[in-house]
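Rather than the whole complex, this shows some of its chains in their spots.
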């Protein structure tokens, strides 16, 4: 049993981490922080937790967190993690960072896309990119910082990596059409998240999107060559759920069945990846509330283009659930601990 | 540990029972039946269960169910339960019936509202109306049939009963405006459940509604007098969730605080009833996926009319969750067993 803190617990990824940790057999949630809501009981902000979680948001303080917790889940905006992580690590806290700050190995790429100086190069060099399906062996005790993948990169990678690892993808740009529910835009009220703008409408946004270099980094590592990525996210009218549909030019003509067999082998035994049968593509509702990713593959007529689609819950496998999955590995717990609650299927 | 069957497991209430029982520490789910989908794996109909539940729908047969299960949850349409329950009871199976067939003590009322002959009067006389907050002491071993309340009657009763039991309600008709998500209409595809009809629209339906006599029966029992009920359900564009807003004429002028104190006392210690503070009313999203009911009260200006509102998840506290809660009591398990999974709060 370890003690856990959630830093930035008032946001959507943060409260999802709270929710998961409350039901986790090996973590005890002892501390939640929020700069905007310090002093407020979490059950006041999220009445669903009334009678379930008595914690009150605190101001963040590294020493206070270290006094209460072994592991800190940071669900804060980018740059905020840069400001907090070094002190937490120094105080002996295991950091599991949901922000973008330690994801990009090349600090200059971070600085280009996020418009901020990277001030923690030492820890950046030690951070592990925490996509367990790709980095299970690296996620172990001694990793000071786990850099949890973004929501879009998670789904994009899980849809694409088996093809790339197997060498069936041509050396050509990979296009990704992604669709995200509105919770991906965060708790902040804005014109974009206003019900009357978000409901009954779809459209692209945020081009070029900051998750592009992160996806390219993951696919390039898997390919052992530079992979070019065209990434385009759409906002769709639902609360949760994220789908990445990836167009992968094939190096050689292949049938759907041949590609499916490669994916089946790659994901055999993966506790959180569910491959759909030939002829069926994932629906995001089928993974809602869970840490699962569903993947489907189909080769287009002509047998030269693979269409791979991956559905996840953006706040679970795309954020807090995956962070707990990685933390389980780093802490030596069962990888699935706390992540197997049965979710409604309708 | 007891073995459980879900009869009629392909419908929404049935699959919700499956979902809950899969995570229940004291029940082992051994058998699911469906007349329409016999032979089909449940994970084919509900891909969210792929890799989680390997069961295949069977044709219903009382002997087969009895051979596999100690308790049968019947999530079947009215009259179907009348046809199944006697044989199950005779075969020694504990029946927990989610249909309307054993809810109305007066068979003639059943026959009037449901347009069918009641053919199981003997068991009707022994059935217990399974709203645990009202009938906890009666729900014990030896009850052959638990008649689980309907979704609307559950929310209506929980909003109203404390006022009635405390004698603060006037002897006057009680009006109930209820709002239900579309899952309440069941899995059958119809014009009513077509997305293009149900989305972005609200309206009354099904007047006069069959749940009227059931609500009147519950309130009358609590009042020890005949309570007249005007019940009007609206369909609203959401999947889950049910709200009952009840207009209760007060016998004497009272303040919101006075009424709130009565409700607070009545529901103290209730594991699944959450009273909102003065000034706040329930939102159905705050109980989504859970077995909880949230209740709020407000006395209108003039201090003569109490507005009480109760929000539940129609498929959990309004159906499968409440059935499991009642079954826990009848089987001698913890009342909350299997019903405490942490649900997403965003």
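Chains here go by letter, A and B, matching the order in which they are written, and residues are numbered from 1 within each.
Operating definition for what follows: a contact is a pair of C-beta atoms (placed from the backbone, for glycine too) under 8 Å apart; a residue touches a chain by one contact, two chains touch by 3 or more.
Here the structure is a predicted model, which means the values were calculated and not measured.
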Subunit number of the complete homomer, 2 shown here: 4
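The criterion applied here is as follows: only the chains that are shown with their structure count from here on.
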Angle of the C-alpha superposing rotation, subunit A to subunit B, to the nearest 5 degrees: 180
Approximate Å spacing (C-alpha centroids) for the pair subunit A, subunit B: 37
Touching residues on subunit A, where the partner in the complex is subunit B: 12, 15-16, 19-20, 22-23, 46-52, 183, 200, 239-240, 274, 276, 280, 283, 285-290, 294, 315-316, 341-346
